[in-house]
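To start, the structure under review is shown below, and the notes come after it.
Heads up, one of the protein chains got dropped from this complex, but the rest are sitting where they should.
Letters A and B name the chains as they come in the text, with residue numbers starting at 1 for each one.
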Amino acid sequence: MNVYPYLEAVREKRPLVHHLTNWVTIFDCAQVVKSFGASPVMAHAPEEVADMAGMASSLVLNIGTLTSEFIESMKIAALAANMKRIPVVLDVCGAGATSFRDKKSLEMLDAVRIDIIKGNGSEIARIAGLEVRTRGVDATDVGADLHDIASSLAKKRGCIVVITGKADFVVDANSVYIVQNGDEMMSHVVGTGCMATSVIGTFVGASPAPDMLAAAAAGLSCFEIAAELAVKKCTGPASFKERLFDSIFHLKKEDVISMQKVVP
Amino acid sequence: MNVYPYLEAVREKRPLVHHLTNWVTIFDCAQVVKSFGASPVMAHAPEEVADMAGMASSLVLNIGTLTSEFIESMKIAALAANMKRIPVVLDVCGAGATSFRDKKSLEMLDAVRIDIIKGNGSEIARIAGLEVRTRGVDATDVGADLHDIASSLAKKRGCIVVITGKADFVVDANSVYIVQNGDEMMSHVVGTGCMATSVIGTFVGASPAPDMLAAAAAGLSCFEIAAELAVKKCTGPASFKERLFDSIFHLKKEDVISMQKVVP
Partner (left out) sequence: MNVYPYLEAVREKRPLVHHLTNWVTIFDCAQVVKSFGASPVMAHAPEEVADMAGMASSLVLNIGTLTSEFIESMKIAALAANMKRIPVVLDVCGAGATSFRDKKSLEMLDAVRIDIIKGNGSEIARIAGLEVRTRGVDATDVGADLHDIASSLAKKRGCIVVITGKADFVVDANSVYIVQNGDEMMSHVVGTGCMATSVIGTFVGASPAPDMLAAAAAGLSCFEIAAELAVKKCTGPASFKERLFDSIFHLKKEDVISMQKVVP
């Protein structure tokens, strides 16, 4: 695949990406969307989430600092998005760390249509039913093939599943993209996982529905190409994050084309 | 007008600026106040907001991630500020995006004394009663003269109205300051609008009440002069924001005097 057209679509269409996300990385989720040239909005009041989701290009849900009330707002927003066929991305952040996170994630998956489930290896494994434990929000070794796990969850739920890590698996019932861009420095910055989810929301918000799988993979590739460019100019995790946003803002066609590593 | 004395007043008096603001840009709102040499405090529990507002130099309210409960805390804080004649600034962030935001903004304006209403063009137009729509929290074209809109709202509500954009209009029933500092890069950083509101709160918190209009204009000018200095040293939105805070911290008399663009 060629990821560049998906970046072009984001910059042209400037999708409005509605988030109900966590309080730790909420600024970075917004800034990553804006750095790509799109438009983030964060809103969680039950009285307005349906209106906001209904005017958005995509909806990003992230349970990083969930509460029961917040999950209810997520459901209202997702139902409004579902009715208008606006894509919904769910980051099951911290699934496998507490039974509350597992229960609320599954409750969401049963109550509304989620188009893309995203997490790290142990989060997705837990949602797929494996007996694994996530250490806070950090992935642990799952002891099984991540592609298989993603694939079986995608089939079970009839949706796209994304596992991020050294390589990212972007999977639906029939096919897979493996994204091999990125840099180890990303793991030293709080919120790169959350940002990846917001990027997926941005890219699927700018592409037609049948391209959703490719758009998700393209978004991850672009984000991680920017990371590869940023790491060359940084002296640690904080300067890396700064350069990452700057690199995304200036991401060039020739860099994307020459650096993309997406299989197949 | 000469904006520099207003900056001096901030640095000398170090106003305590109490915020009830949104969760996206809360850090940057605090840091912008601190970078100017003043003292930010964020507190929203209904049990304490009256006490905190009562000891503050000014109160900044921002509905960016509002809930019904949060609006109730804002009212309690604003009433406490009103009783002590502490200036209250309201950022109607996202007004025009959902009817909930419109309703809650108007409810606030009816329930308490707001000294300064601040927003982008479509937010203020909506609060002024025009049938416009804000795209999330991003301004849309209003199709009418912004100065006229601000002026009519200022007369109707008997307060100051600020519209930020390429040029900023700082208006009361009788007069107007137009601030023409700033740089387009500000629009690529999440939160510059919220920060502008916090800066207005900081400057009006350091000046006597009759100077409120001039202090608000002076604050915007100083903030945007710092942005002009910052943009020269940046490579994108994230490094711009870093340099912006650094520039504010070191803002020099000669730069302010030579760069200020405030009409009349």
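One rule holds in what follows: contacts are C-beta pairs under 8 Å (C-beta built on N, C-alpha and C of every residue); 3 or more make two chains touch, one makes a residue touch a chain.
Keep in mind the model is a prediction, meaning the values are calculated, not measured.
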item	value
Options B:100, B:169, B:203 or B:245, residue touching the unrepresented chain	B:245
Per the touch definition above, residue among B:10, B:26 or B:159 touching the missing chain	B:26
Residues of subunit B (touch criterion as defined above) contacting the omitted chain	16, 18, 23, 26-27, 30-31, 34-35, 39-45, 47-48, 51-52, 55-56, 241-250
Subunit A, residues in touch with the chain not shown (by the definition above)	22-25, 27-28, 64-68, 94, 97-101, 135-138, 188-191, 234-239, 242
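We take it that only the chains that are shown with their structure count from here on.
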item	value
Computed distance of Cα centres, subunit B from subunit A, in Å	33
